Each structure stands twice: as C-alpha cells, then as structure tokens.
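Notes follow once the structure below has been shown.
The block that comes next holds chain A.
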Amino acid sequence: MLFRNRQFDDKPVALEILGLSVATSGIDRVPILNAIDVTIRQGETVCLVGESGSGKSVTSLAVMGLLPKGALDVIAGRIELEGQNLLDLNASQMRELRAQRISMIFQEPMTALNPVMKVGDQIEEVLDSHTRLPAKEKKRRVVDIMQQVHLPDVERIYGSYPHQLSGGQRQRIMIAMALILEPKLLIADEPTTALDVTTQNQVLKLIAELQESHGTAVLFITHDMGVVAEIADTVYVMRNGEIVESAAVEILLRAPQKDYTRRLLEAVPSLVPRDARPASWADPVLSVDGLTKIYDTRGFFKKGRETRAAQDVKFRIKPGRTLGIVGESGSGKSTVARCVMRLIDPTEGRIRVGQTDIAKLGRSELQPHRKHIQIVFQDPFRSLNPRWTVGDSLIEGPLNFSQSRKEALDHARELMELVGLPADALGRYPHQFSGGQRQRIAIARAIAMRPDILVADEAVSALDVSVQAQVLQLLDELQEKLGIAILFITHDLRVAAQICDEVVVMQHGRIVEHDTAENVLSQPRHDYTRALIEAAPGRHWDFANFRELSLHQTETA
Partner candidate 1 sequence: MTFIPNGFSGSLLAKSRSIALAAALAASTAIVPAGTALAQDGETITAVMHSGLRVLDPIITTAHITRNHGYMIYDVLIAMDENFEVHPQMAEFEVSDDGLTYTFTLRDGLMFHDGEPVTAADAVASLNRWGERDSGGQLIFDVTESLEASDDKTITWTLSEPFAPLLDIVGKQSAVPPFIMPARVAETPSSEAITEYVGSGPFTFVEEEFEPGVSVTYAKFEDYVPREEPANWMSGGKVVNVDRVVWTTMPDAQTAMNALVSGEIDYLEQSQIDLLPILEASPDVVVEVRDPLGYQTMGRMNFKHPPFDDEKIRQAALMAMGQESVLATLIGNPEYYSLCGAIFGCGTPLASETGSETLKAGGDPEGARALLEEAGYDNTPVVLMQPTDVTTLTAQPVVAAQQLREAGFNVDMQAMDWQTLVTRRASQAAPADGGWNIFFTNWMVPEISSPLINPMVNGRGDDAWFGWPEDADLEALRDEFIAADDAETQAEVAERIQAHVIETVNYVPLGQYLTVQARRSNIVDMIQSPVPVFWQIDKSE
Partner candidate 2 sequence: MLGYVIRRILAVIPVMAIVAVFVFLLLRLTPGDPAAIIAGDSATPAQLERIRESLGLADPLHIQFVTWMGQLLQGDLGTSIISNQPVTRLIGQRIWPTLQIGTLTILLSVLIAVPLGVLAAWRHRTWIDYAVMTFSVLGFSIPVFVIGYLFIKLFAIDLRWLPVQGYTSPSQDLQGFLSRAVLPCLTLATIYIALIARMTRASLLEVLGEDYVRTARAKGVKEHIVLFRHALRNAAVPIMTIIGTGFALLISGVVVTESVFNIPGIGRLTVDAILARDYPVIQAMILLTSAIYVFVNLLIDLSYTLFDPRIRY
C-alpha cells in the first residue's frame, strides 16, 4: 500500500481552524497568516507542508497559544478544539488544556528538552502539572509510556539527562511526554527534520503506531514531501501565510491542482540516479589515499578518548565529474571535506591535488595550492562576511593571487551573471539577499579562483526544496562550462542521486561502499547502504512525475 488511504469523513472534527489570521504586534502590523482554514478529524493525520516562511509553524504555535508575546498576535479567526474556541480561553485555562487535550512535539529534540533535568522527571512533570497522583502511580505511568515509545532500558533512561541520549531517543521522550495524558490532538512541528534518515523513519513509524493505538489526531508540519507521502492522510500546502491547496494525500501527489504545488513537487529530487555520463579518461585532479583523522582529547591528568573521525579514506575525482560522500551525522564525511581543504590537519594519508601532496604542507607552502581547491559551505547565512559587500567577498581570493582589483572586479561581474545574479549587485551586502542567492554568491566566490576542484559541504541542505533544485542545476551547469571536479558531501540520498557520478558511503569514519551512483542506489551491496535507502521517506513515489516509481528502479536485490 503506497499511502495510508484512510477515510475520516465520518469521524468527529477534532480541531477546526477557521479564518485564522496572525500578524506582527505593534503599529505597522505585517500579516503572517491570512485567514487560513484547516480541519482535522479524530484519528486523522494532517500534514501542513510548505517552504520556510510559509507560516506553518506559526499556525501550530497559534493553536497551542504559544505565539511569542509582544511579537505576534492573532487578529482574526477561530481555533475550535472539539467545538470550543481556544482563543476565548484565558492563560490558565490554556495551560490546563495543554498536554491534556493538545500536545506538541518540536523539531530539535536536543534543545526542546531541558538539558539540566532528568528526562524521567520531565515526563513526570506533565503529570504533576495536571493530575494529582501518588508518586508510585506517576512513576508507573511514566515507565509505561516510555515503554510504549519503545525506549530500551527504561529504568536507566528514566534517570538520564538529555545529553546522554541519542537524537532518536530524545524525540521518543518528547513523544512520550506529549502522549502521556492521551490528548485529542498532537501537533508535530518538523519532528524528524533534525534526525538522521534511519532514525526519522523509526520516529515516523512510532507516531503512526501510537496514533492508531490512541486514536489521536495529528497535525504534522513538514517541508519534506517524502515524509508527507509516508505519513499524511490529508495534506495542506501553505505558502506566504495562505493555504494554497488541500486534498487527500494521494490525490494531491497524483494530481496537484495548483501551479505552486506542482512546482514544489517537481523540485523534489528523485531517488533515481542521473543518467551516467561517459567515463572520463583524464588524470584525477584529486586523489585521497589512506586519509585518517584522529582526535585525541586525552591529556595530562585528563581522561579523554581517541576519536577516529575518518579512517583510511581513499577516493579519486576526475575533472568534470562529481563524487558524492553520503552518510549520516557523525559518519566522518565533513571531516574528510575539511581535511581535503586543509582547514584541519589530517593525521595520516595523502591528499594529492594535481601532482602535489598537500596533506603535510605548512601554511605558507600551502598557500599557492589553495586556488586549486575551493569550498562551498552549508549555511548560506554564515558563509559570507556580513560586513563585506558581495564584490569584496568575490575578489578576496583573486587579490590574494596578485590579480589587480579592477581585473578581479570585472571578473566578479561576469561571475555574478554566471550564477544568475545581476552584476550591479556587487555593491550590496549579504543580508540584502535571500538564502539561495547567498549560496549562489558563495559558489561564485569559489569559482572566482578558477579552481580544479569544488568541495560542496552540504551546500544545498539548508535550502528550501525549490531553491535547492535551482542551486543543484547551477552546479551542474558550472561543471559543464568549467570542467570542475566536485566533491559533494550530503546526507540526502535524493540529492546525491541527482548530482553524483560516483557515491562513497561512509559510516563511523570508514568508507563502507564506493561505486557509481547507479550501482550504489539501485544495487547497494552493504547493509548500511541498504538501510539508508530503505529509510528514505517516500521512496516509492516519483514526485516530479506525480506517479509511483516502477518496481525495478527501487527494489533492492
């Protein structure tokens, strides 16, 4: 069964949002939500999907009555929970209602749990706030819900602090906390976005399972169409504070009515690898051999440990080709990128750029080789100096390699056009650009050096899916035009599938699989690779083409 395809028309309405409008506080109000309507029935999962700034999180906070005071206000509409308008309730009535009738779980389980309280106490606090139970009974119920969310070794975890748990465990604690009083409605705000794909999969399953056993209605907020396909009964697409379209999940994915929805779906990268390019016979521009990075935190009088962040990593990249390194967090993929850039010093191994091994070069010996290899970082908001104009950022590198300022600026203008930005924007500051535009500028800055190799460290991960598609497109075009080799670091198999010729899969600092993208994605040999692929949400659906994937493309051997 592709989708959950359940029917809820006969079920009573759990939550109804009617004409809800939210705007910023103060005199010149800026509208954030514009008269939106959402209906959730008992036992139903409604997905609110949209790109950043679409207003989906504000919607959830408005329902919880947790809009930041003095910043955002509800200016119109009703929020009815089983017929009762929540906007009429005072603060203490709202407080009573939370956790009892509506619960919420958040995106970042690390920051959403109080770091200085034991998790068991944090769950128990819900009971303390809303019930009067004897200590023993409380403990029993907490342990019970912890078992229900499939936490191992409940006794130990009960007394643990959040930082002692894994991300998945923390999110399970959040879920346990949310569901312990069996609320009618669970709001889940991007609950899996910060998790690795395999953990995400487990958490999604858990939410679905508990929902069915408790009959809870779920308002699920996400930007990820894969997750939507996985979990939704009904989907609302939001954009700029308005509902663009809503429909049952299958209807929406098969036959989106609105252009925006269509474009959104088309931008979702496919898990089907790109068509293989002809093999290149050129000499590799980058060869890495036996690369090892060990962090040693031990010291005099100090207990510590040796962390092998990367071990015996080996790969080559030829001009005009893209090698992807895929792995979950902590797999060592970023360590490899930073070693290759010599932003950190490798413990062992060779890094040959062209003919030179740069692994052991000193700071000044390294300088002339810097221009051959450039990097684009993940966070578009931090990778440009906010105090520098775009033009200054673009010419920083060339000036270091004795280009004249005028020459460099002329080149910068060309680069701006190359990355699809107006050349006259050189005098502006980074904050005047959107995230996608900044990432384009970062790319332009990298290629201003005319490098042989471009390292893209999660370069599209922070971008909305439509922007992500454009940036991937740009990288592809640049590679065509300039023949650059790209080392592409990502956690997202879909992205890797779209851009890489070869894929390296890393786990615990080691390479577990290295093959062409096609082979890795359709015939994974290593269990870990297989698990990664299987965990990818919505992997059976070809979003861009509004249809299922044909079996041979997805089934593993």
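Quick note on selection: all candidates are chains of the complex that A comes from, given by their letters.
In the analysis below, contacts are C-beta pairs under 8 Å (C-beta built on N, C-alpha and C of every residue); 3 or more make two chains touch, one makes a residue touch a chain; residues count from 1.
These numbers come from a predicted model, not from an experiment.
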Touching chain, any copy counted, for chain A within the complex - options 1 or 2: 2
Touching residues (chain side chain A, partner candidate 2) in the complex: 64, 66, 70, 95-100, 103-104, 106, 108, 111-117, 125-126, 129-130, 161, 163, 174, 177, 300-303
